[in-house]
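Just dropping this structure here.
Just one protein chain is left out here, and the rest sit where they should.
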Amino acid sequence: MAFRDDVRRIKAIVWKDLTTERRSKAGFNSVASLGVTILVLFGLALGPDGQALRDAAAGALWLAVLFAGVLAFNRSYQVELEGGALEALLLYPGSRWAIFAGKLIANLIFVLLMLVIVVAVGIVLFQVRIPAQWPTLLGIMALGVVGIVVLGTFYAAMSSRSRAREVLLPLLLYPMLIPVLLASMEATKAFLGGDLLNASGAWIQMLALFDVIFLVATFLAFEYVIEV
Amino acid sequence: MSPATPSQFGPPKPAPVWLGWGAFLFFLFTQVYAVATSPADAMMGHLQKMMYVHVPAAWVTFAAFGVVLVASLHFLWKEDERADLLAASAAEVGSLFCGLTLVLGMLWGRPTWGVWWSWDARLTSTLVLFLIFVGYLSLRSFVEDPHRRGQWSAAVGILGAINVPIVWMSVRWWRTLHQIQSNPRGLSPEYLRGLLLNLAAFTLLTIWFIWRRYEAARYERAAEHAAQAAALGDNNG
Partner (left out) sequence: MVSLNSLFHSGLRCKAKPYILSAILPLENRVAIALISAVPNAAPLPTADLALDARGVARRFGARWVLRGINLQVRAGEMVGLLGHNGCGKSTFMRIVATLLKPSAGDCYVYGANVKTEGDDVRHHVGFFSHVPGLYDDLSARENLAFAATMLGFPSADIDAALERVGLTHVTHERVRGFSAGMQRRLSLARLILQRPRLLLLDEPYNNLDVAGIALMNGFIRELNAAGGAAVVVLHDLVPAQGVLDRTVTIRDGRVHVPTADDLLHGGASPQAITLPAGAAGIS
(Lines give C-alpha, C1' and ligand atoms only; values in the text may rest on other atoms or scores of the structure.)
Protein backbone atom coordinates (compact mmCIF):
# COMPACT_ATOMS: atom_id res chain seq x y z
CA MET A 1 0.00 0.00 0.00
CA ALA A 2 2.71 2.38 1.00
CA PHE A 3 4.68 1.26 -2.02
CA ARG A 4 1.74 1.95 -4.30
CA ASP A 5 1.51 5.44 -2.81
CA ASP A 6 5.18 5.97 -3.59
CA VAL A 7 4.70 4.85 -7.17
CA ARG A 8 1.81 7.32 -7.45
CA ARG A 9 4.04 10.05 -6.04
CA ILE A 10 6.80 9.25 -8.51
CA LYS A 11 4.32 9.50 -11.36
CA ALA A 12 3.02 12.82 -10.03
CA ILE A 13 6.53 14.29 -9.84
CA VAL A 14 7.38 13.12 -13.35
CA TRP A 15 4.14 14.59 -14.67
CA LYS A 16 4.70 17.85 -12.79
CA ASP A 17 8.30 18.28 -13.96
CA LEU A 18 7.49 17.51 -17.58
CA THR A 19 4.37 19.71 -17.58
CA THR A 20 6.17 22.74 -16.19
CA GLU A 21 9.01 22.09 -18.62
CA ARG A 22 6.60 21.79 -21.55
CA ARG A 23 4.81 24.99 -20.63
CA SER A 24 7.93 27.04 -20.27
CA LYS A 25 9.11 25.62 -23.65
CA ALA A 26 12.15 27.88 -23.65
CA GLY A 27 13.95 25.36 -21.45
CA PHE A 28 13.97 22.38 -23.78
CA ASN A 29 14.43 24.37 -26.96
CA SER A 30 17.41 26.29 -25.66
CA VAL A 31 19.09 23.23 -24.17
CA ALA A 32 18.65 21.24 -27.40
CA SER A 33 19.89 24.18 -29.47
CA LEU A 34 22.95 24.38 -27.26
CA GLY A 35 23.62 20.68 -27.87
CA VAL A 36 23.47 21.24 -31.63
CA THR A 37 25.69 24.34 -31.40
CA ILE A 38 28.33 22.38 -29.49
CA LEU A 39 28.26 19.74 -32.24
CA VAL A 40 28.82 22.42 -34.87
CA LEU A 41 31.80 23.73 -32.90
CA PHE A 42 33.29 20.25 -32.64
CA GLY A 43 32.77 19.83 -36.39
CA LEU A 44 34.69 23.03 -37.06
CA ALA A 45 37.47 21.98 -34.69
CA LEU A 46 37.87 18.48 -36.16
CA GLY A 47 36.79 18.77 -39.81
CA PRO A 48 36.50 19.11 -42.65
CA ASP A 49 38.14 15.79 -43.48
CA GLY A 50 35.38 13.15 -43.59
CA GLN A 51 37.37 10.32 -42.02
CA ALA A 52 38.58 12.50 -39.13
CA LEU A 53 35.00 13.56 -38.47
CA ARG A 54 33.74 9.98 -38.48
CA ASP A 55 36.51 8.92 -36.08
CA ALA A 56 35.65 11.70 -33.65
CA ALA A 57 31.86 11.45 -33.99
CA ALA A 58 31.27 9.27 -30.91
CA GLY A 59 33.25 11.53 -28.59
CA ALA A 60 31.71 14.72 -29.94
CA LEU A 61 28.16 13.36 -29.61
CA TRP A 62 28.62 12.34 -25.98
CA LEU A 63 30.31 15.56 -24.96
CA ALA A 64 27.53 17.60 -26.59
CA VAL A 65 24.94 15.59 -24.65
CA LEU A 66 26.91 16.03 -21.44
CA PHE A 67 27.46 19.78 -21.75
CA ALA A 68 23.83 20.47 -22.63
CA GLY A 69 22.50 17.97 -20.10
CA VAL A 70 24.26 19.70 -17.21
CA LEU A 71 22.03 22.72 -17.78
CA ALA A 72 18.95 20.52 -17.53
CA PHE A 73 19.93 19.12 -14.13
CA ASN A 74 20.26 22.46 -12.41
CA ARG A 75 17.03 23.64 -14.07
CA SER A 76 15.13 20.70 -12.66
CA TYR A 77 15.81 21.91 -9.11
CA GLN A 78 15.50 25.56 -10.04
CA VAL A 79 11.74 25.01 -10.48
CA GLU A 80 11.57 23.71 -6.91
CA LEU A 81 13.49 26.62 -5.43
CA GLU A 82 11.18 29.30 -6.81
CA GLY A 83 8.44 29.99 -4.28
CA GLY A 84 9.69 27.40 -1.81
CA ALA A 85 8.23 24.42 -3.64
CA LEU A 86 11.07 22.18 -2.47
CA GLU A 87 10.00 22.84 1.12
CA ALA A 88 6.46 21.74 0.29
CA LEU A 89 7.81 18.71 -1.57
CA LEU A 90 9.84 17.63 1.45
CA LEU A 91 6.82 18.04 3.74
CA TYR A 92 4.74 15.43 1.97
CA PRO A 93 4.79 12.04 3.64
CA GLY A 94 6.37 9.12 1.82
CA SER A 95 9.88 7.98 1.04
CA ARG A 96 12.59 10.41 0.03
CA TRP A 97 13.79 8.09 -2.70
CA ALA A 98 10.45 8.66 -4.45
CA ILE A 99 11.44 12.31 -4.96
CA PHE A 100 14.78 11.26 -6.41
CA ALA A 101 13.15 8.63 -8.62
CA GLY A 102 10.60 11.15 -9.93
CA LYS A 103 13.23 13.77 -10.74
CA LEU A 104 15.46 11.09 -12.24
CA ILE A 105 12.77 9.79 -14.61
CA ALA A 106 11.73 13.30 -15.65
CA ASN A 107 15.37 14.24 -16.37
CA LEU A 108 15.85 10.97 -18.21
CA ILE A 109 12.96 11.72 -20.55
CA PHE A 110 14.20 15.28 -21.03
CA VAL A 111 17.76 14.26 -21.88
CA LEU A 112 16.67 11.34 -24.08
CA LEU A 113 14.52 13.68 -26.16
CA MET A 114 17.46 16.03 -26.46
CA LEU A 115 19.69 13.09 -27.38
CA VAL A 116 17.42 12.18 -30.30
CA ILE A 117 17.83 15.67 -31.74
CA VAL A 118 21.57 15.87 -31.10
CA VAL A 119 22.25 12.40 -32.54
CA ALA A 120 20.14 13.06 -35.64
CA VAL A 121 22.05 16.28 -36.30
CA GLY A 122 25.37 14.63 -35.40
CA ILE A 123 24.87 11.80 -37.88
CA VAL A 124 24.44 14.36 -40.64
CA LEU A 125 27.21 16.75 -39.57
CA PHE A 126 29.82 14.07 -38.90
CA GLN A 127 28.97 12.04 -42.00
CA VAL A 128 28.33 8.91 -39.97
CA ARG A 129 27.24 5.79 -41.81
CA ILE A 130 24.38 4.21 -39.89
CA PRO A 131 25.21 0.56 -39.18
CA ALA A 132 22.73 -2.22 -39.89
CA GLN A 133 22.29 -3.11 -36.21
CA TRP A 134 21.24 0.40 -35.22
CA PRO A 135 18.91 -0.76 -32.39
CA THR A 136 22.04 -1.77 -30.44
CA LEU A 137 23.28 1.78 -30.86
CA LEU A 138 20.07 3.02 -29.25
CA GLY A 139 20.71 0.65 -26.34
CA ILE A 140 24.21 2.05 -25.84
CA MET A 141 22.85 5.59 -25.94
CA ALA A 142 20.16 4.76 -23.38
CA LEU A 143 22.65 3.13 -20.98
CA GLY A 144 25.02 6.07 -21.25
CA VAL A 145 22.25 8.59 -20.65
CA VAL A 146 21.11 6.68 -17.56
CA GLY A 147 24.61 6.99 -16.08
CA ILE A 148 24.83 10.70 -16.85
CA VAL A 149 21.34 11.49 -15.55
CA VAL A 150 21.68 9.43 -12.34
CA LEU A 151 24.82 11.26 -11.25
CA GLY A 152 23.65 14.59 -12.67
CA THR A 153 20.34 14.50 -10.79
CA PHE A 154 22.16 13.56 -7.61
CA TYR A 155 24.85 16.23 -7.71
CA ALA A 156 22.44 18.94 -8.87
CA ALA A 157 20.45 18.40 -5.66
CA MET A 158 23.47 19.90 -3.88
CA SER A 159 24.88 22.34 -6.40
CA SER A 160 21.53 23.99 -7.18
CA ARG A 161 21.19 24.98 -3.52
CA SER A 162 24.72 26.28 -3.01
CA ARG A 163 26.61 29.36 -4.03
CA ALA A 164 28.30 29.24 -7.43
CA ARG A 165 26.00 26.54 -8.71
CA GLU A 166 27.04 27.03 -12.34
CA VAL A 167 30.63 26.05 -11.68
CA LEU A 168 30.10 23.60 -8.83
CA LEU A 169 27.95 21.09 -10.73
CA PRO A 170 30.41 20.49 -13.60
CA LEU A 171 33.32 20.50 -11.17
CA LEU A 172 31.74 17.71 -9.11
CA LEU A 173 30.03 15.87 -11.93
CA TYR A 174 32.56 15.63 -14.76
CA PRO A 175 35.29 13.71 -12.89
CA MET A 176 32.66 11.35 -11.50
CA LEU A 177 31.30 10.70 -14.99
CA ILE A 178 34.63 9.74 -16.54
CA PRO A 179 34.03 5.97 -16.36
CA VAL A 180 30.51 6.28 -17.77
CA LEU A 181 31.62 8.63 -20.55
CA LEU A 182 34.62 6.53 -21.43
CA ALA A 183 32.52 3.39 -21.67
CA SER A 184 29.79 5.14 -23.69
CA MET A 185 32.23 6.75 -26.10
CA GLU A 186 34.24 3.60 -26.63
CA ALA A 187 31.17 1.41 -27.11
CA THR A 188 29.70 3.89 -29.59
CA LYS A 189 32.99 4.31 -31.39
CA ALA A 190 33.60 0.58 -31.70
CA PHE A 191 30.07 0.10 -32.91
CA LEU A 192 30.15 2.87 -35.51
CA GLY A 193 33.52 1.64 -36.75
CA GLY A 194 32.03 -1.75 -37.63
CA ASP A 195 33.17 -3.33 -34.35
CA LEU A 196 35.83 -5.53 -35.93
CA LEU A 197 37.38 -6.44 -32.58
CA ASN A 198 34.00 -7.03 -30.95
CA ALA A 199 34.98 -4.55 -28.22
CA SER A 200 31.62 -2.83 -27.83
CA GLY A 201 30.03 -5.81 -26.07
CA ALA A 202 32.51 -5.60 -23.20
CA TRP A 203 32.06 -1.84 -22.93
CA ILE A 204 28.28 -2.23 -22.88
CA GLN A 205 28.51 -4.71 -20.01
CA MET A 206 30.81 -2.36 -18.14
CA LEU A 207 28.47 0.55 -18.76
CA ALA A 208 25.52 -1.41 -17.40
CA LEU A 209 27.55 -2.34 -14.32
CA PHE A 210 28.50 1.32 -13.68
CA ASP A 211 24.86 2.36 -14.06
CA VAL A 212 23.75 -0.16 -11.46
CA ILE A 213 26.50 0.80 -8.98
CA PHE A 214 25.82 4.53 -9.23
CA LEU A 215 22.06 4.00 -9.17
CA VAL A 216 22.27 2.08 -5.89
CA ALA A 217 24.78 4.48 -4.32
CA THR A 218 22.83 7.62 -5.18
CA PHE A 219 19.51 6.17 -4.03
CA LEU A 220 21.10 5.37 -0.67
CA ALA A 221 22.80 8.75 -0.31
CA PHE A 222 19.99 10.97 -1.57
CA GLU A 223 18.24 11.24 1.78
CA TYR A 224 21.34 12.81 3.35
CA VAL A 225 21.68 15.27 0.51
CA ILE A 226 18.09 16.49 0.22
CA GLU A 227 17.17 16.77 3.89
CA VAL A 228 19.51 19.54 4.94
CA MET B 1 21.32 10.62 21.79
CA SER B 2 21.89 14.18 20.75
CA PRO B 3 24.57 14.91 18.18
CA ALA B 4 27.76 16.15 19.76
CA THR B 5 28.80 19.73 19.11
CA PRO B 6 32.38 20.98 19.18
CA SER B 7 31.89 23.05 22.30
CA GLN B 8 31.22 19.82 24.15
CA PHE B 9 34.42 18.20 22.93
CA GLY B 10 36.83 20.37 24.85
CA PRO B 11 40.23 21.21 23.37
CA PRO B 12 41.64 18.74 20.83
CA LYS B 13 44.50 16.50 21.79
CA PRO B 14 47.56 18.20 20.31
CA ALA B 15 49.75 16.25 17.92
CA PRO B 16 52.91 15.42 19.87
CA VAL B 17 55.99 17.36 18.77
CA TRP B 18 58.22 14.28 18.99
CA LEU B 19 56.04 12.64 16.34
CA GLY B 20 56.65 15.51 13.94
CA TRP B 21 60.40 15.64 14.52
CA GLY B 22 60.65 11.88 14.61
CA ALA B 23 58.81 11.52 11.31
CA PHE B 24 60.88 14.26 9.69
CA LEU B 25 64.25 12.84 10.84
CA PHE B 26 63.18 9.33 9.92
CA PHE B 27 62.16 10.61 6.49
CA LEU B 28 65.58 12.26 5.98
CA PHE B 29 67.30 9.07 7.03
CA THR B 30 65.25 6.79 4.77
CA GLN B 31 65.76 9.05 1.77
CA VAL B 32 69.52 9.19 2.21
CA TYR B 33 69.66 5.50 2.97
CA ALA B 34 67.61 4.51 -0.07
CA VAL B 35 69.53 6.74 -2.45
CA ALA B 36 72.90 5.68 -1.04
CA THR B 37 72.29 1.95 -1.01
CA SER B 38 70.53 1.41 -4.34
CA PRO B 39 72.69 0.72 -7.38
CA ALA B 40 71.83 2.35 -10.72
CA ASP B 41 69.07 0.46 -12.48
CA ALA B 42 70.03 -1.43 -15.61
CA MET B 43 67.30 0.24 -17.67
CA MET B 44 66.46 3.50 -15.92
CA GLY B 45 69.76 4.44 -14.34
CA HIS B 46 69.48 6.84 -11.44
CA LEU B 47 65.99 7.86 -12.55
CA GLN B 48 64.90 4.87 -10.49
CA LYS B 49 65.60 6.91 -7.33
CA MET B 50 62.43 8.84 -7.98
CA MET B 51 60.55 5.72 -6.94
CA TYR B 52 61.41 6.44 -3.30
CA VAL B 53 59.19 9.50 -3.34
CA HIS B 54 56.72 8.67 -6.11
CA VAL B 55 55.55 5.31 -4.80
CA PRO B 56 55.21 6.35 -1.13
CA ALA B 57 53.37 9.54 -2.17
CA ALA B 58 50.92 7.47 -4.21
CA TRP B 59 50.47 5.10 -1.29
CA VAL B 60 49.71 7.83 1.26
CA THR B 61 47.36 9.49 -1.25
CA PHE B 62 45.22 6.39 -1.30
CA ALA B 63 45.54 5.93 2.45
CA ALA B 64 44.40 9.54 3.04
CA PHE B 65 41.38 9.09 0.78
CA GLY B 66 40.65 5.88 2.63
CA VAL B 67 40.50 7.99 5.78
CA VAL B 68 38.07 10.37 3.99
CA LEU B 69 35.84 7.41 3.12
CA VAL B 70 35.79 5.96 6.64
CA ALA B 71 35.38 9.34 8.36
CA SER B 72 32.56 10.31 5.96
CA LEU B 73 30.69 7.08 6.66
CA HIS B 74 31.19 7.61 10.38
CA PHE B 75 29.87 11.17 10.12
CA LEU B 76 26.68 10.11 8.31
CA TRP B 77 26.17 7.33 10.80
CA LYS B 78 26.92 9.12 14.09
CA GLU B 79 26.66 12.80 13.11
CA ASP B 80 29.90 13.40 14.99
CA GLU B 81 31.29 16.70 13.74
CA ARG B 82 34.84 15.61 14.54
CA ALA B 83 34.60 12.96 11.83
CA ASP B 84 33.69 15.69 9.34
CA LEU B 85 36.72 17.77 10.34
CA LEU B 86 38.95 14.70 10.10
CA ALA B 87 37.64 13.90 6.61
CA ALA B 88 38.34 17.47 5.49
CA SER B 89 41.86 17.38 6.93
CA ALA B 90 42.64 14.05 5.29
CA ALA B 91 41.27 15.30 1.96
CA GLU B 92 43.55 18.34 2.03
CA VAL B 93 46.66 16.34 2.87
CA GLY B 94 45.67 13.63 0.38
CA SER B 95 45.27 16.20 -2.42
CA LEU B 96 48.75 17.54 -1.66
CA PHE B 97 50.38 14.14 -2.00
CA CYS B 98 48.19 13.38 -5.01
CA GLY B 99 49.61 16.46 -6.72
CA LEU B 100 53.13 15.38 -5.79
CA THR B 101 52.49 11.93 -7.24
CA LEU B 102 51.29 13.44 -10.51
CA VAL B 103 54.25 15.82 -10.88
CA LEU B 104 56.77 13.06 -10.18
CA GLY B 105 54.96 10.75 -12.58
CA MET B 106 55.31 13.36 -15.31
CA LEU B 107 58.99 13.97 -14.49
CA TRP B 108 59.58 10.26 -14.73
CA GLY B 109 57.54 9.90 -17.92
CA ARG B 110 59.46 12.54 -19.90
CA PRO B 111 62.80 10.67 -20.10
CA THR B 112 61.17 7.24 -20.08
CA TRP B 113 58.48 7.64 -22.74
CA GLY B 114 59.61 10.90 -24.31
CA VAL B 115 56.37 12.69 -23.38
CA TRP B 116 55.25 14.47 -20.23
CA TRP B 117 51.89 12.82 -20.30
CA SER B 118 51.17 9.44 -21.81
CA TRP B 119 47.59 8.71 -20.70
CA ASP B 120 48.93 5.74 -18.83
CA ALA B 121 46.23 4.02 -16.79
CA ARG B 122 47.64 4.63 -13.34
CA LEU B 123 48.65 8.21 -13.91
CA THR B 124 45.29 9.03 -15.53
CA SER B 125 43.37 7.42 -12.67
CA THR B 126 45.42 9.43 -10.20
CA LEU B 127 44.61 12.60 -12.12
CA VAL B 128 40.88 11.79 -12.00
CA LEU B 129 41.19 11.12 -8.28
CA PHE B 130 42.86 14.51 -7.90
CA LEU B 131 39.99 16.20 -9.76
CA ILE B 132 37.38 14.41 -7.66
CA PHE B 133 38.94 15.73 -4.48
CA VAL B 134 39.41 19.20 -5.89
CA GLY B 135 35.62 19.07 -6.33
CA TYR B 136 35.24 17.82 -2.76
CA LEU B 137 37.29 20.70 -1.34
CA SER B 138 35.49 23.27 -3.53
CA LEU B 139 32.14 22.00 -2.30
CA ARG B 140 33.31 22.50 1.26
CA SER B 141 34.32 26.07 0.55
CA PHE B 142 30.99 26.87 -1.14
CA VAL B 143 28.67 25.66 1.64
CA GLU B 144 28.48 27.62 4.88
CA ASP B 145 26.11 25.72 7.12
CA PRO B 146 28.31 23.17 8.93
CA HIS B 147 25.66 20.47 9.12
CA ARG B 148 24.80 20.75 5.45
CA ARG B 149 28.49 20.98 4.53
CA GLY B 150 29.16 17.85 6.56
CA GLN B 151 26.36 15.79 5.01
CA TRP B 152 27.02 16.92 1.46
CA SER B 153 30.77 16.52 1.53
CA ALA B 154 30.39 13.13 3.21
CA ALA B 155 28.12 12.01 0.36
CA VAL B 156 30.53 13.41 -2.24
CA GLY B 157 33.50 11.84 -0.45
CA ILE B 158 31.87 8.41 -0.31
CA LEU B 159 30.78 8.47 -3.94
CA GLY B 160 34.21 9.75 -4.94
CA ALA B 161 35.88 6.89 -3.12
CA ILE B 162 33.53 4.36 -4.73
CA ASN B 163 34.47 5.85 -8.07
CA VAL B 164 38.23 5.32 -7.64
CA PRO B 165 38.32 1.59 -8.49
CA ILE B 166 35.73 2.17 -11.22
CA VAL B 167 37.87 4.86 -12.83
CA TRP B 168 40.93 2.64 -12.53
CA MET B 169 39.14 -0.28 -14.19
CA SER B 170 37.77 1.75 -17.07
CA VAL B 171 40.93 3.70 -17.76
CA ARG B 172 43.05 0.57 -17.70
CA TRP B 173 40.72 -1.03 -20.17
CA TRP B 174 40.86 2.09 -22.25
CA ARG B 175 44.62 2.21 -22.54
CA THR B 176 47.73 1.16 -20.74
CA LEU B 177 51.32 1.84 -21.56
CA HIS B 178 52.70 1.48 -18.09
CA GLN B 179 55.04 -1.31 -17.10
CA ILE B 180 53.47 -4.18 -15.23
CA GLN B 181 52.48 -3.35 -11.66
CA SER B 182 55.67 -2.58 -9.77
CA ASN B 183 55.17 -5.39 -7.34
CA PRO B 184 57.50 -5.15 -4.31
CA ARG B 185 58.18 -8.87 -4.55
CA GLY B 186 59.53 -8.36 -8.04
CA LEU B 187 62.07 -5.84 -6.83
CA SER B 188 65.54 -6.94 -5.88
CA PRO B 189 66.25 -6.63 -2.12
CA GLU B 190 68.56 -3.61 -2.40
CA TYR B 191 65.67 -1.55 -3.81
CA LEU B 192 62.98 -3.11 -1.71
CA ARG B 193 64.43 -2.24 1.68
CA GLY B 194 64.75 1.43 0.80
CA LEU B 195 61.21 1.51 -0.60
CA LEU B 196 59.62 -0.11 2.44
CA LEU B 197 61.49 2.23 4.79
CA ASN B 198 60.29 5.22 2.80
CA LEU B 199 56.73 3.92 2.82
CA ALA B 200 56.90 3.87 6.61
CA ALA B 201 58.43 7.36 6.77
CA PHE B 202 55.79 8.83 4.45
CA THR B 203 53.03 7.18 6.44
CA LEU B 204 54.33 8.77 9.65
CA LEU B 205 54.65 12.17 7.97
CA THR B 206 51.10 11.93 6.67
CA ILE B 207 49.74 11.00 10.07
CA TRP B 208 51.53 14.05 11.47
CA PHE B 209 50.19 16.35 8.74
CA ILE B 210 46.60 15.16 9.06
CA TRP B 211 46.77 15.35 12.84
CA ARG B 212 48.08 18.94 12.74
CA ARG B 213 45.48 19.97 10.17
CA TYR B 214 42.73 18.35 12.20
CA GLU B 215 43.94 20.12 15.31
CA ALA B 216 43.85 23.44 13.45
CA ALA B 217 40.35 22.69 12.19
CA ARG B 218 39.20 21.98 15.73
CA TYR B 219 40.68 25.26 16.97
CA GLU B 220 39.08 27.16 14.08
CA ARG B 221 35.72 25.72 15.04
CA ALA B 222 36.28 26.42 18.73
CA ALA B 223 37.30 30.01 17.92
CA GLU B 224 34.03 30.53 16.04
CA HIS B 225 32.15 29.43 19.11
CA ALA B 226 34.21 31.49 21.53
CA ALA B 227 33.79 34.65 19.45
CA GLN B 228 30.05 34.09 19.33
CA ALA B 229 29.79 33.35 23.01
CA ALA B 230 31.74 36.51 23.84
CA ALA B 231 29.53 38.59 21.57
CA LEU B 232 26.36 37.32 23.18
CA GLY B 233 27.61 37.22 26.73
CA ASP B 234 26.52 33.66 26.58
CA ASN B 235 27.66 31.01 29.01
CA ASN B 236 26.44 27.78 27.53
CA GLY B 237 26.29 28.08 23.73
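Order of writing sets the chain letters: A and B. Residues in each chain are counted from 1.
We take it that a residue touches a chain if its C-beta (ideal position, glycine included) is under 8 Å from a C-beta of that chain, and two chains touch if they have at least 3 such contacts.
Please read these numbers as outputs of a predicted model, since none were measured by experiment.
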From A:A12, A:V116, A:L138 or A:V216, residue that would touch the chain that is not displayed: A:A12
Chain A residues that touch the omitted chain in the full complex: 5, 8-9, 11-13, 15-16, 19-20, 23-24, 79, 82-85, 87-95, 227-228
Chain B, residues in touch with the chain not shown (by the definition above): 1-3, 5, 144-147, 224-225, 227-228, 234, 236-237
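Assume only the chains that are shown with their structure count from here on.
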Interchain centroid distance [CA atoms averaged], chain A/chain B, Å: 32
Parts of chain B lying in touch with chain A, wherever the complex brings them together: 76, 128, 131-132, 134-135, 138-139, 142-143, 145, 147-148, 151-152, 154-156, 158-160, 162-163, 166-167, 169-171, 173-174
Contact footprint of chain B on chain A as seen in their complex: 154-155, 158, 162-164, 168, 171-172, 174-176, 178-179, 182-183, 186, 202-203, 206, 210, 213-214, 217-218, 221, 224-225, 227-228
